[in-house]
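All protein chains of the complex are present and in place, except for one that has been dropped.
Letters A, B, C, D and E mark the chains as written, and numbering starts fresh at 1 in each.
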Amino acid sequence: MQGVHLLSTIVVLALASFIASATDPGPLQDFCVAVNDTKTGLFVNGKFCKNPDDVVAEDFFTSGLNMPGDTSGRVGSNVTTVNVDRIAGLNTLGITLVRIDFAPYGENPPHTHPRATEILVVAEGTLEVGFFNRGHENAVAFAALSSQNPGVITIANAVFGSDPRINSDVLTKAFQVDKNVIDYLQKQFWETN
Amino acid sequence: MQGVHLLSTIVVLALASFIASATDPGPLQDFCVAVNDTKTGLFVNGKFCKNPDDVVAEDFFTSGLNMPGDTSGRVGSNVTTVNVDRIAGLNTLGITLVRIDFAPYGENPPHTHPRATEILVVAEGTLEVGFFNRGHENAVAFAALSSQNPGVITIANAVFGSDPRINSDVLTKAFQVDKNVIDYLQKQFWETN
Amino acid sequence: MQGVHLLSTIVVLALASFIASATDPGPLQDFCVAVNDTKTGLFVNGKFCKNPDDVVAEDFFTSGLNMPGDTSGRVGSNVTTVNVDRIAGLNTLGITLVRIDFAPYGENPPHTHPRATEILVVAEGTLEVGFFNRGHENAVAFAALSSQNPGVITIANAVFGSDPRINSDVLTKAFQVDKNVIDYLQKQFWETN
Amino acid sequence: MQGVHLLSTIVVLALASFIASATDPGPLQDFCVAVNDTKTGLFVNGKFCKNPDDVVAEDFFTSGLNMPGDTSGRVGSNVTTVNVDRIAGLNTLGITLVRIDFAPYGENPPHTHPRATEILVVAEGTLEVGFFNRGHENAVAFAALSSQNPGVITIANAVFGSDPRINSDVLTKAFQVDKNVIDYLQKQFWETN
Amino acid sequence: MQGVHLLSTIVVLALASFIASATDPGPLQDFCVAVNDTKTGLFVNGKFCKNPDDVVAEDFFTSGLNMPGDTSGRVGSNVTTVNVDRIAGLNTLGITLVRIDFAPYGENPPHTHPRATEILVVAEGTLEVGFFNRGHENAVAFAALSSQNPGVITIANAVFGSDPRINSDVLTKAFQVDKNVIDYLQKQFWETN
Partner (left out) sequence: MQGVHLLSTIVVLALASFIASATDPGPLQDFCVAVNDTKTGLFVNGKFCKNPDDVVAEDFFTSGLNMPGDTSGRVGSNVTTVNVDRIAGLNTLGITLVRIDFAPYGENPPHTHPRATEILVVAEGTLEVGFFNRGHENAVAFAALSSQNPGVITIANAVFGSDPRINSDVLTKAFQVDKNVIDYLQKQFWETN
């Protein structure tokens, strides 16, 4: 039961200034287990539902959240997302859960969820403002978001790593710097994403 | 880091047949940190907000979720709720997080949340259908609910332990049993709640 | 016009402690008359719509609510539901209407609507708390619910009559009684539903 | 029980071409019984709530719907509305119920509810399209609307009877008629409303 | 740059007494570009989405709003609507934009949008209450509505020009006038629409 004692004391909403505040609309039936839209070639707002007669308990279940994510990348963190794409039964139910692993000094870079608010509990270790592991040990957090598909825009990637590129004149003016700096920033993401 | 390895493999939506499916409406501003309505003597749908100029980071934070809840009661479980009453910053943001502790053979009795759907991750131990710890060790789960104030109706208490009592004729007919059985059931909750 | 004079004086919200509070999201067009999903083999949140060019007045109409429901069953009541399954034009419009007949001493057993609030008017006779006919005559009520498909969970059936059964250990602990009582309760619903 | 047999066969959505389609947002707590805003001099979206500790069963109840409304006016119908202003407990719960009485040849003139859809059951007599009693007897209908406060705009009154008047040049052009006709129409409402 | 200087000073909500107040529910993904439902023969609440992999920038763009609409008709105004039918990318995004041209003395006749509120800016000329051009020059306004498909009910047409006709007895009673006047009014729309 050591895990319990290691639980950190922090429950924190992810940095408010980057958060969109939205909720999914309520569902129109008890459940609408998502089916794969690539099979039908048709797409709707959200997802198509499985025939209710074929729904099974497994549609509301997933395993594997005990496995740490790979934090060897440049930012030293890893997000395992359990949204409607992983638990089909979440379709129309307005909630998502994620596991976030942080290597020492790892961070979950500034981002926004365009369709959700987020609440985060630190299960292992200590995090600064919910994002940045300043400790010598790994950290683990769970977060929930108020949408079946909260989306994510990681600021640095969206601004400097988009494909196609945002015109560097636009970014030079927006960030008030030499165009060289923008070129340098764009180059980081060009090479590595 | 043993805690990480102890994380169970189960993520499961709480028993679907008892779940109401609803989401909070979206907010009308970035944040609306709740203030204590007993001070003003006025009440609104949701909560009044703090003056935005007085909002501080602590309004979005709580500690103590590393402390196990007391599971010595009759059902052998304990729910620690982090909703708008504990983190005032959750007001209007449509999400709640709970820690649930289960003693061996403890259970979280059948209940419904009238204003939310729920997603649950088992952080320690193993649970049957998200509710019932059949193992020899304690278990810990975190759950998120898609409302700032999901509410909870524990079926057994609401039916047999309400104050005032539901007329026993009504319950006798509803449960299709001898009135003695209803009297016996009502007596359990009368004495202990 | 005797019917008018027989109208009882009671308008009451169904017992608040068992009610979920939710509303359907607003529609995205004037109407979206439901079509039978079994024809297409596809299912969506709510229902598919008829081609708007083929919509007729009858899509918004049903008859037969003047016929009393059969109240000869064990609980002595009968619910006739006019939701999206009976009036296809209700799809996306967020409302349902029901007729409830009560034999003398009949009741509508404790239940919850997971996606709606309910308002009820007693048209004939007298009801106790909207549920229980204690008079010597039949009673008739109409109720409206704020969803095209409010759902219903009748507590006793959901707890003791579900298929598959809820583990009797779970119920024994939840209801704080001898396992014999749970077995007895489960048996009532096993035999009769 | 004659009243039951008199129940007409019609359940119909009020004339679709005049209906707005909207639903109230979901509530943020179990109930929020409305209090009189004139006491506080403050007004909010919807209504302020009573202190939850002071809520009583009567907050969810009204009587008197067995009384026919006065249909002696010019249109020969009368609407008795049970919305949040009459049952304070309806606040935030998204539903309203009305009783509509029709004298022979009475009608409920064309109107729209800007914040609700409506479903209507004819309890006595026969109505044409839910609006117009062409029979020799009185008629009674109950209707439910998907808002605590659906609002109502009676077309004729809003166009020709508004105070201040809509400029008659505007109406002359809108209705494509001689200004004399507009003056005549406006005069009907000026004198009688 | 004269156009800029001609911009009128009026921003006004369209005449409140005729406006329905509603908003679309939030979307469940970043975008859901509408596809033509006549191809699939299937219809849903709102619109089907294009395969996200095939979405292009043009799905969020339209041109031609610099072209004045034809104001030579009887009411002297013209509405160019940019809703989901013209910009497929608007599907699920809850907003519409229109250009309204007014000839001198032209008007946009009284109407209601059953699923939206409206905000209007006068870009050229001067309008009375947002509807009626009393100047000697053309006027141009832009308006936005809080729905991807706000709908529109032009009162005069809906009441006197519907097909099939509303029974003239109903209108005679509703408008409190001689049946001749109703016949005259209905005749205007019969001949010209």
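We adopt the following convention: contacts are C-beta pairs under 8 Å (C-beta built on N, C-alpha and C of every residue); 3 or more make two chains touch, one makes a residue touch a chain.
The structure presented is a predicted model; accordingly, all values stated were derived computationally and were not measured.
Undergrad: Using the touch definition given at the top, which of the shown chains does the missing chain touch?
TA: A, B, D, E
Undergrad: Could you tell me which of E:45, E:77 or E:117 touches the chain that is not displayed?
TA: E:117
Undergrad: Of the listed residues E:82, E:100 or E:166, which contacts the missing chain in the full complex?
TA: With E:82, E:100 or E:166 as choices, the missing chain is touched by E:82.
Undergrad: Touching the absent chain in the whole complex: find that residue among B:62, B:77 or B:92.
TA: B:92
Undergrad: On chain B, where is the contact patch with the chain that was removed from view?
TA: The missing chain touches chain B at positions 25-30, 32, 40, 42, 44-46, 48-52, 91-92.
Undergrad: If the hidden chain were put back, which residues of chain D would touch it?
TA: 22-25, 41-47, 114-115, 147-149, 151
Undergrad: Where does chain E touch the missing chain, residue by residue?
TA: Touch with the absent chain occurs at residues 1-13, 16, 21-27, 30-31, 60-66, 68, 82, 87, 89-90, 92-97, 99, 117-119, 121, 123-124, 137-138, 140, 142, 144-146.
Here, only the chains that are shown with their structure count from here on.
Undergrad: Touching chain C and chain D alike: which chains?
TA: Chains that touch both chain C and chain D, as defined above, are B, E.
Undergrad: Moving only to chains each one touches, count the minimum steps from chain A until you reach chain D.
TA: 2
Undergrad: State which chain is most central when centres are taken as means of Cα atoms.
TA: If we average C-alpha coordinates per chain, C lands closest to the whole-structure average.
Undergrad: Provide the C-alpha centroid distance between chain D and chain E, rounded to the nearest whole angstrom.
TA: That pair's centroid distance is 26 Å.
Undergrad: What whole-Å value do you get for the distance between chain A and chain C if each is reduced to the mean of its CA atoms?
TA: Between these chains, centre-to-centre, one finds 39 Å.
Undergrad: Counting only residues that touch at least two other chains, what does the list for chain D look like?
TA: Answer for chain D, listing residues that touch two or more other chains: 21-22, 25-27, 30, 92.
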